[in-house]
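The structure appears below as structure tokens.
Shown here: the complex without one of its protein chains, the others still in place.
Let's look at subunit A:
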Amino acid sequence: MKLCRRFPMKLQQKMFSSKTTIDPQEIALFEKLTANWWDSQGPLKPLHAMNTLRVPLVRNGLINQGVVSKENIYSCTPLKGLSILDVGCGGGILSEALARLGAQVTGIDANPSAIDLAKHHALKNNLSINYLFTSIEEHAMENIEKYDAITASEVIEHVTNKEPFLDACVECLKPSGSMFMTTMNKTIFTEVFAIYAAENIFDLIPKGTHQIEKCIEPEQLQRILEKNYLQTKEIRGMFYNFLTNEWCWCLPTWISYSLHAVKPKERGRFLQKQLIK
């Protein structure tokens, strides 16, 4: 079996609807990373290390929302029976961790070689994860209100049209489902440390990975989600120590932050929109 089927860029664009939020340049960048995706000391090592924060974020977030049954809370599979959609799953670093906690994970990504790699890696590790090469807009058409949680970790800063992307995510979410995101703030600190220094001086991440224009402030993100009637539960700052390759929570959201928002319980989004009309 050929592991990395490389799709021509034009074909890729054709495959998605015209309204897609996928940026072909971003896909090209991540294609180059595919080979070293699962090397925990390789170019994506900050993402591997980030699991120590983002997996507990999802796990504790769902436990605190009361969707985890009591007997599962302290077991080895606390997320058993919950369906999670990992948007922009890439090689599956986060998807696999969530699957190991018992969740039924669906991972979608617009990078076909990353999806191939993810499928292969999951098979090797005996994990059943449903990886799909698709866009969130396409996926949302057939999966309305299907997931208990949606994660979009380090994804939104690669999306140009954020509103339609988030709208589609919210559509897939069950009532009282949780949306978890981690991304970078649009600040001078991000521009100097996380983008310029990390890419050019310390060679931590490949050049051109991030653009400051595409980053988004937490307030902005919150506003878009609240337009979709999602209630923000928590915004926390995250700090990466590149010397020790460790992440920790911190108060300021100057560089990286996480966000947890919850969809209202009873009424679906469409119903609410109609009520307002």
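Everything below uses one rule, namely that contacts are C-beta pairs under 8 Å (C-beta built on N, C-alpha and C of every residue); 3 or more make two chains touch, one makes a residue touch a chain; residues count from 1.
The definition used in the following text is that contacts and distances are computed from a predicted model.
Set against the options "Ubiquinone biosynthesis monooxygenase COQ6, mitochondrial", "Histone acetyltransferase ESA1", "DNA-directed RNA polymerases I and III subunit RPAC2" or "Translation initiation factor eIF2B subunit delta", the UniProt name belonging to the omitted chain is "Ubiquinone biosynthesis monooxygenase COQ6, mitochondrial". In the complete complex, the residue from A:101, A:156, A:216 or A:255 that touches the missing chain is A:101. The hidden chain makes contact, of the residues A:25, A:40, A:161 or A:220, with A:40. When the missing chain is restored to the complex, the residue among A:56, A:81 or A:252 that touches it is A:56. Residue-level contact of subunit A with the missing chain is found at 2-4, 32-36, 40-41, 43, 48-49, 51-52, 55-56, 59, 74-78, 96-101, 120-121, 123-125, 203, 206-207, 245-246.
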